[in-house]
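Only a single protein chain was left out; the remaining protein chains are all shown in position.
For reference, chains read A, B and C in written order, and residue numbers begin at 1 within each chain.
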Amino acid sequence: MYSFNNDYSEGAHPKILEAMMNCNLAQNGGYGLDTHCENARRLIKEEIGRNDADVHFITGGTQTNLITIAAALRPWQAVIATDKGHINVHETGAIEATGHKVLAMPSKDGKLTPADVLKALDAHTDEHMVQPKMVYISNSTEIGTQYSKADLEALHHICRQNDLYLFLDGARMGAALTSPVNDLTLRDIAELVDVFYIGGTKAGALFGEALIICRDELKPDYRFMIKQRGAMMAKGWLLGIQFEELFQNHLFYDMAAHSNDMASILRKGIEQCGYTFISESMTNQLFPLLPDAVIEALSADFLFSIQERGTNGSSAIRLVTSWATREDACHAFVAALQNCKIK
Amino acid sequence: MYSFNNDYSEGAHPKILEAMMNCNLAQNGGYGLDTHCENARRLIKEEIGRNDADVHFITGGTQTNLITIAAALRPWQAVIATDKGHINVHETGAIEATGHKVLAMPSKDGKLTPADVLKALDAHTDEHMVQPKMVYISNSTEIGTQYSKADLEALHHICRQNDLYLFLDGARMGAALTSPVNDLTLRDIAELVDVFYIGGTKAGALFGEALIICRDELKPDYRFMIKQRGAMMAKGWLLGIQFEELFQNHLFYDMAAHSNDMASILRKGIEQCGYTFISESMTNQLFPLLPDAVIEALSADFLFSIQERGTNGSSAIRLVTSWATREDACHAFVAALQNCKIK
Amino acid sequence: MYSFNNDYSEGAHPKILEAMMNCNLAQNGGYGLDTHCENARRLIKEEIGRNDADVHFITGGTQTNLITIAAALRPWQAVIATDKGHINVHETGAIEATGHKVLAMPSKDGKLTPADVLKALDAHTDEHMVQPKMVYISNSTEIGTQYSKADLEALHHICRQNDLYLFLDGARMGAALTSPVNDLTLRDIAELVDVFYIGGTKAGALFGEALIICRDELKPDYRFMIKQRGAMMAKGWLLGIQFEELFQNHLFYDMAAHSNDMASILRKGIEQCGYTFISESMTNQLFPLLPDAVIEALSADFLFSIQERGTNGSSAIRLVTSWATREDACHAFVAALQNCKIK
Partner (left out) sequence: MYSFNNDYSEGAHPKILEAMMNCNLAQNGGYGLDTHCENARRLIKEEIGRNDADVHFITGGTQTNLITIAAALRPWQAVIATDKGHINVHETGAIEATGHKVLAMPSKDGKLTPADVLKALDAHTDEHMVQPKMVYISNSTEIGTQYSKADLEALHHICRQNDLYLFLDGARMGAALTSPVNDLTLRDIAELVDVFYIGGTKAGALFGEALIICRDELKPDYRFMIKQRGAMMAKGWLLGIQFEELFQNHLFYDMAAHSNDMASILRKGIEQCGYTFISESMTNQLFPLLPDAVIEALSADFLFSIQERGTNGSSAIRLVTSWATREDACHAFVAALQNCKIK
């Protein structure tokens, strides 16, 4: 049984574990105030070309989202997202639990547009309604699509014009940046958004997200917020070590590229079988629409989740590849699919 | 200039002010522990036929909504409403500020259906998503429509089957119960919902909502919650006196019936001019679709709000009548409308 | 049975009710956007000599406290108060319910000192602890004492030096300002604090507090916050009318002076009987220490609360007078006390 269930089914790249091993008994300062975190911050600032940015390491994505949003907003302010946004659907109301409404704009492709932003602004006109103040996007999105540089520039401009913060959830940033259709760099992103993060958990680290704050007014007292939400790791250098490894020697990009390559094998195989996808993903998440009988057959050997249960005999499944996905498993999946077809 | 802007543009029925006057210098216990509140509770329990219910008086509707919802839900639970629900749109995120997500189901007529409830339940399957636990409806709704007894019974059953609380916001309960198409009584409602309130603010009181808790598990420690949210009035007998007046001698119903009668004059006049409505309201809120030029002309003499700005030269306005609306003003509005038409 | 239980046992000054009566059927804008509120704002700004201040009318004190504190603080910030502070003890955790810690400094006389503020600051040194950002004081205090001009200037300076907001809860401002030992004016207060309120509920209004924001950075978007917490009254002009009456013709001060005069009768009578007080109050709240047998005897004819149950046969009670307290009732209380003594 091989799992395409998600991109966090395996541990970490061996180099990361090795680095942890090597300094296991060294004494370090706690709570992210150590030399590894310091070095990792430096590496990331170089990578994004913003020495003025603040970089914080946080254990997981939901924490990073709720901290970033709750630290930025006043009590009556809201965040605009797509209806598919991770914060809208898959964080058990974490944002609302900090007191803020998520304004969910319907989206087919998982991407938020300037028109969506304007629509949200137009609908919120006075003090009887929440005040939109932040825009939340994910790159790659929850359904594997991704923002182009033009997309992001357009959002940047609409946010600047309307005094909105632009926040990019990069839990799957690696997959987006190494996708064949990508035209964005971390430097671009650091110019165009106010705050974003680079995901480690889904990119070959054991855990950890690097939160990068580019806008000055969002920076003060951030460590208070991180600590209050229980997201300041005592042995914080474990985060530092991982991001050192990720951003030394291109490891972050290499692993993400591998996950996309594995997805390409699956995508091409599925296409050759004549099936379509419910989302145009060039990243490591694929959403093919398959006959229910085929899905059942594949379930004998592969783990994956159902994305949308259909009513006409076909359903969309979700296949996710990772830095650790084995090429032979991808070929095996395609072979199994072809086999189903033949029967 | 006459205002059809809302149903809280005037003070209170003279009998209510008179009753306040009459006991102005009497000494009373504070915080709702006084003989007027006690008597008003008794009157309401008689009216709803539920001596076992708990009745609390709260200053306003937003407070009543947020207290009721936040007291009922555990931190990870959510409330299902329509997208037009007052809690979803017009309370500046008051529910989210208590930590809870509002699951907004699209609705054309402002009424929530069992199918909507099931759809919300189906979409929330595990601990990565909020857990729906309460259903919020308004009667009459935010666009003037109302629930029939059959509607409410159906919601009651779906809620019971799925262990959901059913909460009815009755800020405009009077208008619903005295509408020509109504087949519900307060007794029915007290049987079919778990918690609801009878609005005073929009029904001829100076302020005040009577919150009625029918379900035992929702009752404990409610006064703590009311106090914590700043909704326990020091001079609480002011609420008691008003509900005494409302539920002695049928005053509550008489005033609501008047508001509906006035709306009928407007509705018939508008229909006779050949205009349509965006919502089928038989209560005190009407939403006619009028040519923008007509709207502009009417604005010279009447106050009302724009509900939906149209793009094809027509827009929907909102007209609201109240216990205090003058019949001559309604006729004047109709005359002005006819006059516009003639031109 | 006569009640000295609190200063909100009766309705409102007849002039206030009369003013409400007189404009009962006039149509007004909702939510505090009406001519009465506008006029009352003007009167208050004149009284405090600060035309640049923002003035908002809120129904009750707990709401005003929680709104002011939650609107001013970032999520990790805390408010410093005395351990007797209303927000610390008597608001059912309303401040904590908005997410903020109250740092309660022990105080004998109910007054916060610069030394207390420094002590709180010294104890909070890094991001593992909350960040003190606001100082909360009450004038008169919860035990009837009051701040002198020198006291308030000292707090002002310590707050300025340490970048803390200074917030004064004036629920009993009237009693403080008309006390025989007072040397503060509303003008002084408006110069020395960042935000404060003038209480109506305990000063002869039916309800209502006038919140006054002097510091610019605290002003933006306040109406959003008021609405979100359910504190924006639909018929807001009811608040405007009351503050118009309070600040026309000196009514606010006259009523407060009466309450202090009535307290003086009680205080002198108690002193003549040889009893002492647990707090040096020159305002309308008195806390005499009486033998338990005397307390029991007085309870036959008077209502009051026990402040501190003693263990040696004596307890402190709380006596409160108001704008409506009858002089003959005060004399009767003193006579009853003398009578107890004789026996």
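By definition in this document, a contact is a pair of C-beta atoms (placed from the backbone, for glycine too) under 8 Å apart; a residue touches a chain by one contact, two chains touch by 3 or more.
On a predicted model such as this, the values are computed, not experimentally measured, just so you know.
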Full-assembly contacts of the left-out chain, visible side only, are chains A, B, C
Considering the complete complex, of B:108, B:128, B:187 or B:250, the missing chain is touched by B:128
Across A:17, A:154 or A:289, the one contacting the chain not displayed is A:17
Touching the hidden chain, out of B:17, B:53, B:70 or B:239, is B:70
Missing-chain contact, candidates A:60, A:114, A:291 or A:310, resolves to A:60
Hidden partner sits against subunit C at residues 75-76, 78, 89-93, 96-102, 127-130
Omitted-chain footprint on subunit B covers residues 31, 70-71, 74-76, 98-99, 127-128, 130-131, 221, 223-228, 232
Hidden partner sits against subunit A at residues 2-3, 5-6, 8-12, 14, 17, 20-21, 23-30, 59-66, 91-94, 97, 201-202, 206-207, 224, 227-235, 238, 324
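Rule of thumb we're sticking to: only the chains that are shown with their structure count from here on.
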Across the interface between the identical copies subunit B and subunit C, with over half of residue numbers shared counting as same and under half as different, the residues used are same
Between subunit A and subunit B the C-alpha superposition rotation, given in steps of 5 degrees, amounts to 180
Per the C-alpha means, the centres of subunit A and subunit C lie apart by a whole-Å value of 50
Subunit A and subunit B have mean C-alpha positions lying a whole-number Å distance apart equal to 42
Taking each chain's mean CA coordinate, subunit B and subunit C are separated, in whole Å, by 34
Residues in subunit B with touches to at least two other chains are numbered 91-93, 97
